[in-house]
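First up is the structure itself, then whatever we jot down about it.
All protein chains but one are shown at their positions in the complex.
Right, chain A next:
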């Protein structure tokens, strides 16, 4: 195999630009997914009637359909119902909805790990329901939720690779474009792989660091919790 280094040199900046777009969309989508997940999991945890069932249906719908199909629906389906959404908005909405359903499950695992005796202790001290949620349950639940949350973040960043279907000039779009124009398949794909690695490796590293900190600093526990 002979790589055209000149090609790589020439088009690397295009990838960098696309990477910035990918990261921006991913970050926005992930932050919104986390907020959505928190809201959904708390509503489900508190068993708020109607909303709780509605959110359950939402989680099942989005956890069990691929992002690609969800984007098709948002980008090509909704306009038929008279709702027009731009490409970037579709991408963020898709990532938020998909991510929200995954994050909700991660938070639910954390919430249900907090024992009833903790809640009683807080009640007996005069905390209100909202305060118990905020000051007692959520901090403990987060510790349990961090590992699945990190896994979800990495998963969601990888899912951005389908954004090109809604006409966004993300990394995959650039690679496909260059292949179409110059037939430099090897070089274009190599740049694509490297771009994703540059984005994801630091995230993975950060995630494992965070997990280890939680596990070992674990509230004074010396061993594995």
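Brief remarks on what is shown
In the analysis below, contacts are C-beta pairs under 8 Å (C-beta built on N, C-alpha and C of every residue); 3 or more make two chains touch, one makes a residue touch a chain; residues count from 1.
Convention: contacts and distances are computed from a predicted model.
Think of the chain that is not pictured: of "Protein-export membrane protein SecF", "Thiazole synthase", "TRAP transporter large permease subunit" or "Polar amino acid transport system ATP-binding protein", UniProt labels it "Polar amino acid transport system ATP-binding protein".
Note on the undisplayed chain: of the listed residues A:135, A:155 or A:183, the one touching it is A:135.
Annotation: of A:48, A:125, A:154 or A:181, A:125 touches the absent chain (contact as defined above).
With the whole complex as reference, residues 117-118, 120-128, 131, 135-136, 139-140, 143, 219-221 of chain A touch the missing chain.
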